[in-house]
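A single protein chain has been omitted from the complex, and every remaining protein chain is retained in its original position.
Chain lettering (A and B) follows the sequence in which the chains are written, and residue indices restart at 1 in each chain.
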Amino acid sequence: MTLFTLLDHASVLIFALTGALVASRAQLDVVGFLFFACLTAVGGGTLRDVLLDRNPVFWIANPAYLGVASAAALVVFFTAHRFESRYRVLLWLDACALAVAVAAGSGVAQALGHPAPVVVVMGMITGCMGGLMRDVVSNEVPLILKQGELYVTCAFAGSAATVLAAQVTPSPGLAAIGCALVTFGLRAGSLAFGWRLPVYKSRPPR
Amino acid sequence: MTLFTLLDHASVLIFALTGALVASRAQLDVVGFLFFACLTAVGGGTLRDVLLDRNPVFWIANPAYLGVASAAALVVFFTAHRFESRYRVLLWLDACALAVAVAAGSGVAQALGHPAPVVVVMGMITGCMGGLMRDVVSNEVPLILKQGELYVTCAFAGSAATVLAAQVTPSPGLAAIGCALVTFGLRAGSLAFGWRLPVYKSRPPR
Partner (left out) sequence: MTLFTLLDHASVLIFALTGALVASRAQLDVVGFLFFACLTAVGGGTLRDVLLDRNPVFWIANPAYLGVASAAALVVFFTAHRFESRYRVLLWLDACALAVAVAAGSGVAQALGHPAPVVVVMGMITGCMGGLMRDVVSNEVPLILKQGELYVTCAFAGSAATVLAAQVTPSPGLAAIGCALVTFGLRAGSLAFGWRLPVYKSRPPR
């Protein structure tokens, strides 16, 4: 499981940075930075582990994850004022974290032998739920609700890539790389070029 | 457990329709419809299974549930624009889903031999929590908070009916039907005729 441990570490680190950036937008104190960094960093993976009944949960088995997230929070606390546009940094870091977390979540579910739909959903949960908790708790509009942007779609496509890769290669490493590239590519295309799916066209909601 | 499997399927289908309707109100793309349909459909039952330590969680054991929810999402995506008043459809579908889910939740807890208070709470959790997650994530005002309407009360009464039915009939099927009728009846009375409990009368909150 070394590969997935590495992916978990990477997604914890990057999601923690996004959580701390949200704390900076809410002008919290240093413990607030730590709280949001840890919530965002381990939220999605924790939900994955609880649903798959993996015991203990990954950061309880190895509290070093909490150290990584806390270090990221402190770095942001002391440096965030240097960034010209924190929200853009947040969006792009979130895209990286999404890609890595989807790969970690779908990869773990696949390694445990779950069927394809469960693999896809676990990738989406691990990728999207940490950021969703961050946004709901901090009263930001959830990124997954932003109209005219791909978000859940990227997680869905990346998880599907994990499933497809397993058909053509026995290597979970290659599958994880493919998944992360698909996820990040779609999200980056949406952020940079406005890629989107047709949106539900309706008369104004009633 | 065939009965409860059937109830779970029915509540997944109807809650998925409500989730997709909320996605249509938020004007999301098709993957957003799938996301909200699945979240609403399996949210309450998942919480029930995690709390009762039923492993695996029902939709991981049988991913066909996700297929049902996804099909419901697609149907709504392509047909919702035909409805004159989506919010009223949403309210009534939610009432049906509530009734079925309360019956499923309280019935499962009772079949597992839990005491009456746990049976009641599990019915309420299974019935109310999927819709609550849908509303919190989508930034709608939670239905359970609507003043002057019965909502949690219906789930409470339905769950209590399950407990009482077990005293007079050995049939879980009859208990489930009784529970669903009580829940839907109260909710329908509240929607159609404005039935309500006395509300806490206060000076303006300070």
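Convention: a contact is a pair of C-beta atoms (placed from the backbone, for glycine too) under 8 Å apart; a residue touches a chain by one contact, two chains touch by 3 or more.
Everything numeric here is computed off the predicted structure, so don't read it as measured data.
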Check your understanding: So which of A:V12, A:C38 or A:V152 would be touching the chain we can't see?
Key -> A:C38
**Study point:** Candidate in contact with the missing chain, chosen from B:A64, B:A111 or B:L145
**Key:** B:L145
Check your understanding: Out of B:L3, B:A71, B:L91 or B:V136, which touches the unshown chain?
Key -> B:V136
Revision key, fill the gap. Considering the complete complex, of A:A23, A:V152, A:A166 or A:C179, the missing chain is touched by A:A23
**Study point:** Positions on subunit A where the hidden chain makes contact
**Key:** 23-35, 38, 46, 50, 55-57, 60, 63, 66-67, 77, 80-81, 84-87, 136-139
Review point. What is the set of subunit B residues that contact the non-displayed chain in the whole complex?
Key: 50-53, 114-118, 121, 124, 128, 132, 136, 141-142, 144-145, 147, 150, 152-153, 156, 196-203, 205-206
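Please note the rule applied: only the chains that are shown with their structure count from here on.
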Study note, to complete from the structure: Taking each chain's centre as the mean of its CA atoms, subunit A sits from subunit B at a distance in Å of 28
